[in-house]
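Left out: one protein chain. Kept in place: all the others.
Labels run A, B and C following the written order; every chain starts at residue 1.
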């Protein structure tokens, strides 16, 4: 697969662009125009309408929901330039990518790297078609940020493992078909005793209990494993290789949590436009409250820098052929700015921006409040800000621990 | 000495107030009115005018420069109510307390507590009369905040010690007559090997070298001790008791560095009044720049709280008969606010607030710049903010170290 | 904290014990589960009134104890610690309006009922989502009030409203011409918009030109006292949690980065307490009330904002769950921050009072 465009690339590009446009014209239902992916929300899956289902199947068929994944496993087999064309044309047409979730963001790329041929054949195509929902079995109640301290034990029973233990913060556990989990196969070594395995959520002994969050939503579960039989072929990589594989997966998670693109999408409308609706303006349309205006500008300036930093991280990584050292700051900076934005939104709306329920609040107001609360988790999960600081100080800055 | 006012206290008070007023009328030279203590500056002593000398001697004679110290050692022997009257009447008359310096702020109180009768007789009266200048021999080049790591060694030679080593950050070392120092008398125990002793600065082998600071001033010295003979009677307390005595002295230092009173004096005119001179105002006299106005208010609100906190620390300590736990935050908060004020002052004055020298800048502008730079030291010396945080976390909050 | 006299210490200890034993956060969970717009337990409020807490600032001749605002603040702080939902602050604010501005008759009619808990009252000033006492449209003509008030605290269940109209403060009894619309905020407490449509209104003639601001200053300081209790509770809970929770084989409290953060918060909390107690004492002494009240609420806003966020962050994932209490403080915090003056409103006011 070409990673650099050939001399006649532009012609190919145009041809491909036409192909995508024709595909959209033929398959994208007008009624879904400019609506987001209904399945992407943290609230869990809503019911698919026939139009949504048709669109998902059409995109899944082509593999364009996972455009750069290999064709032989159901991906699009596209190069990056082509993938960008798909994205651009979808955006132009007001269409969304109906394929998503943890399978796409984290598990798929990891399995493509570490999985056996059989595992890829079995698990990747349904992800590309958006048929199977995956959840993550990582955190445990007594481990917190110290992930390697996990206790869930998988006992070797010859042809299968017998898994016992408890996971928590299982995103969408109540709706998931399968779970990728890190479990302990050897109690004698903290890191090397960890293995990475795949568990069917309908195996007897798996029980999920949704956790109500301060936002009132229940996007996560506690997941209990009681004598759960997991076939040996569900082990990914070698026994004891789970920590390595698991960390690799977290890198995919971090990229997704902090990437400028997804953060920008999270952000929604510009604060200044919202402020103009809620607050007094001068004749020239500027905000009448100079203090609020100053605060918004202060936020938007730093947000501009953050978008530049995110882009720079990508450019540098590409140029260096490795991960840029500033990638380490993206999650920390992006999540903190996101929280700051949510707080500013409350300041802009006053008490109208603190609604919990009732017709006197618009949907967008109510969603902002839930988002403000849920957003407090962004500096905790996926490696808390404190963990990020440790990583930056030790790995990037070389400030070693006291021996 | 009465610590509570008796029933007829008010009459006594009035009588005493009259006495003070008469003393001021008789002794305070009109030409010194509303001028600060010329000797108090960090720049070191300027020459005393005859009027300044007369005023110092008159106050020293009464002991009112050290009003609550015992009369038998030259102090005023006053109770706190009386001391406050002296302070109030001095202030009313535009008079200053001409007695000050490290002898008053730190060394005197410590010697009164730990010194022998002979030592008190010898050293306290000249402090009360403002005749002798003391400097502090604590810090060493390789110790930093880790004071107990000091290396200056005092070898026991029978009737005297032979001191060798180097001190640094000796405030006013170039002008001091005597030095109170902590030195090592035993190399086998970090804390118990420390002793507290008094060293004449004109003893052979004592050499001082002023340190130029970023502010351009040289208020501190490096002090070198080469085979300096210190008589045994200059040991305060027992050999090995130096850490205890030395720490007690630091408490006096901290109280003085952070006390609301002295901080308030450091602060000078209110920021808003200065801003009115440098920045545009509206017709009603309010500042035309709303952002600057908001910042000044933000500062002044927290400064108001700080003054309340300083007062509360005193009240609580008095009521509890011990040091209040919030005393631990005074230095940290006060010095940080002081630095913030200096930065705001630059913002108010723009480039006019960054003058180094020249007639185009007023004295007050130039002093502010030096003060801004010198003020960066306030969060470093006398126990840095980091050390204060450690103290608060461990001693006050009980967050113990990892074992 | 401020040095207290014996009466105050007794009052504080009583409130502390009661809040801890009879009104822990679990009690608010019950109220929340009930889903009533009134969102407080009326029996609990009756008990509080029996203990004399509704009459702390009310003169003895009208059935109160006349202990003053410092004392009222002590009780409110303790109740704030456990997020006790009650109309105590609202009623105390309303009572202060009657004390400052009411005629002898008005005082005689209402203060004893407020002190005994027989009646509940609340102050209604703002007409939009933001505090702005300078833009009031509500008016009274021929003793009839017309206008709208927004996000009134403890409106459901109130017998009496102290209402700001263009020309002053009025007493309006709940009844004809008064209609409430529930506004369920994130704290899930008792808030409503009120429409006055020809409701009978009786003016508070006393108190002079500054009556409204004087009453608002009392609202600011008492609200700041609740916020102080909340901040203290979050700080204490967080400190306890850090001392217990083990990660990477180490108790969290032993991590220096967290130690220093807690030291910062401890200093901020000290500043907040000084400011709030300073506000309460200023009201009792009658000197510098406006400035002190502004400082009190501004510092309460600043510090509770910080501590409520850090409380969540330092608890990690568990703090994000509804099962754990710390999120309740965060939600209540923002509602109180937005009431009776946001931080930038208060800074503007401080500058105005200081004439710059």
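As a convention for this text, a contact is a pair of C-beta atoms (placed from the backbone, for glycine too) under 8 Å apart; a residue touches a chain by one contact, two chains touch by 3 or more.
Just so you know, these numbers come straight off a predicted model, no measurement behind them.
Chemist: Can you pull out the displayed chains that the omitted chain is in contact with?
Modeler: A, B, C
Chemist: Of the residues A:48, A:177, A:233 or A:294, I need the one that contacts the missing chain.
Modeler: A:294
Chemist: Who touches the missing chain here, B:69, B:96, B:169 or B:306?
Modeler: If we include the chain that is not displayed, B:169 is the one touching it.
Chemist: Which one touches the absent chain: A:11, A:91, A:269 or A:308?
Modeler: A:308
Chemist: Considering the entire assembly, which residues of chain B contact the chain that has been omitted?
Modeler: Per the touch rule, chain B residues meeting the hidden chain are 139, 143-146, 149, 168-169, 211-214, 216, 278, 289, 291-292, 339, 343, 346-347, 349-358, 360, 369, 373, 376-377, 379-381, 384-386, 389.
Chemist: Can you name the residues of chain C that touch the chain not displayed here?
Modeler: Contacting residues on chain C, toward the hidden partner: 255-257, 259-260.
Chemist: Across the whole complex, list the residues on chain A that are touched by the chain not included here.
Modeler: Here the touching residues of chain A are 270, 272-273, 275-276, 285-287, 293-294, 296-298, 300-302, 304-306, 308-309, 311-312, 315-316, 318-319, 326, 329, 332-333, 386, 388-390, 392-394, 396-402.
We take it that only the chains that are shown with their structure count from here on.
Chemist: Rounded to the nearest whole Å, what is the centre-to-centre distance of chain B and chain C, using the mean of the C-alpha atoms as each centre?
Modeler: Here chain B and chain C have centroids separated by 42 Å.
Chemist: Please work out the Cα centroid separation of chain A and chain B, and write it as a whole number of Å.
Modeler: Computed value for the inter-centroid distance: 57 Å.
Chemist: Which chain A residues sit where two or more other chains touch them?
Modeler: Residues 291 of chain A touch two or more partner chains.
Chemist: Multi-chain contacts in chain C: which residues touch at least two other chains?
Modeler: Each of 255, 258, 344, 347-348 in chain C touches at least two other chains.
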